[in-house]
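One structure is given below, encoded as structure tokens.
Here the complex is missing one protein chain, while the rest keep their positions.
Our next item is subunit A:
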């Protein structure tokens, strides 16, 4: 029972033990607490450290990622940014213009933009057009107004320049001999006081704004016929306008953006930059039905004749069936303006570092251009080759589309050319007629890829050989007896007057009167009869029906051919062997067709038109068609002129060009 009673003696003990236990517990707890506290502190510290580390890490990681993300993809070529000229806020340009017998120069703000002191060159009036807002040179021309017609070209040019542009004129050597009144009055209307009285060997400089103020003019009169006026130096200031004033406000389209870029850079392209009614730069000609040449690349071979290129591309892009995507313009040299023209039309242009000189340079440019064309269009079997000084007929692609299969199928063909060397106004008649000829005319032609890649490219004349590429292509080693197909009426027109092998006289004599087809959609006839064997059948048929002309008459005279239309006539000339062209050359000369070398022949046969009659010339006995000659007819023989004369003829042309 007592057991039930709490034992007081025990109690304290019990109490003590509880206390001790509690104390112990408390002590333990304190230790725990301490432990916990330290733990907490440690943990907090760790958290802080971890946090800081995390921040640093993420930051570094982010930074690294930034750096690295694109590292592998960086262009290894360091793009050295060309330091841009600070925006020129200057409102005034200093212009210096110098005119003298042997030297002209123009400096704008201390930069020489024209300097010509070459001998025997650059005679006449030099014109420079500056942008009135930026002061950039937009056009540079020289008009040799000592020679005839150049003043007309100058008037044409000045009329094309937009109002507000700054014009700078200076004369080198002589600029008045053929400066007619029209030109003088145009100069007068620009504000020149001296122009109407400019005379023999005067020196003259003039700076003015088209349709606005005159900034300066200086003149030095020539004291005597045999001497020149004293050199003059004009120093003046030109006030610039704002960019907005110098630009047109065309609607904002992709086309007009190209136009704007072009028009702010160059001058002298006429209505393409007209503010009111600009001429279109996109032509959208009718597509061709069943166009076989839509995927054929077109290589335009160009130099630094941007105005020519402009005219050429306009006609090319207006031709039916053209595919602008296949056109590539190859520019020989790093000229800006031709590239501007190419970009204006939204075409692709490629510049070529010039290699070698003269003919070899042209020839290397051709090679590079052809190689690049087949590389850019690896699937193409053909390439159309054009030059910058050609007008392209509206049915150029239609002509090719109808005939290109022959080039693919007939191994005996060398090319298809749009140019008939003998197709003059008075010797070509039928737009639907095609010929086979042994010569390669060029001037707009189609080249087979296999011919280029397997034969021509590996053997192409190397840069040190000063050969004409076309002459080389005409050599028997290359041509190997193959022929080209040409139309009777050319599908291209050679308008270039300035060129490596070209001058005004030469152009007038041999190219100006060339016939050029302007009829669209001409359906070619008898394309199949152009194949090798079929053509022989065709020729025999033609000779069979041809009327033999009266060989006692003079073939040079008009009366040689009767006044009929649509008939076929044949004449026989003497041609001792395959290479005997003595009589032919004389005949060509008097017929006023190409006579500088032999063109357009097929096995000793020439085909052309006289008085709207088909006119065949057969060389006897070299031609296999000699058998068609009636035995009564004696082939005509024409004596070449005395040797000296012939030899002098061409140099005389060159000499006439120099004063």
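Please note the rule applied: a residue touches a chain if its C-beta (ideal position, glycine included) is under 8 Å from a C-beta of that chain, and two chains touch if they have at least 3 such contacts; residues count from 1.
Everything below uses one rule, namely that contacts and distances are computed from a predicted model.
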Quiz item: Of the candidate names "Interleukin-21", "Spermatogenesis-defective protein 39 homolog", "Ribitol-5-phosphate transferase" or "Regulator of G-protein signaling 11-like isoform X2", which one corresponds to the UniProt protein name of the undepicted chain?
Solution: "Ribitol-5-phosphate transferase"
Quiz prompt | Listed residues A:31, A:45 or A:156, member touching the removed chain | solution = A:45
Practice problem: Identify the residue among A:352, A:448 or A:494 that touches the chain left out of the display. | Solution: A:352
Quiz prompt | Sole residue of A:54, A:275 or A:357 that reaches the chain not shown, by the stated touch rule | solution = A:54
Exercise. Could you please point out the subunit A residues that touch the chain left off the display?
Key: 33, 36-37, 39-41, 43-45, 47-48, 51-52, 54-55, 58, 62, 65-66, 68-70, 72-76, 78-79, 81, 254, 325, 330, 348-353, 355, 364, 367-368, 371-372, 374-379, 453-454, 458-459, 462
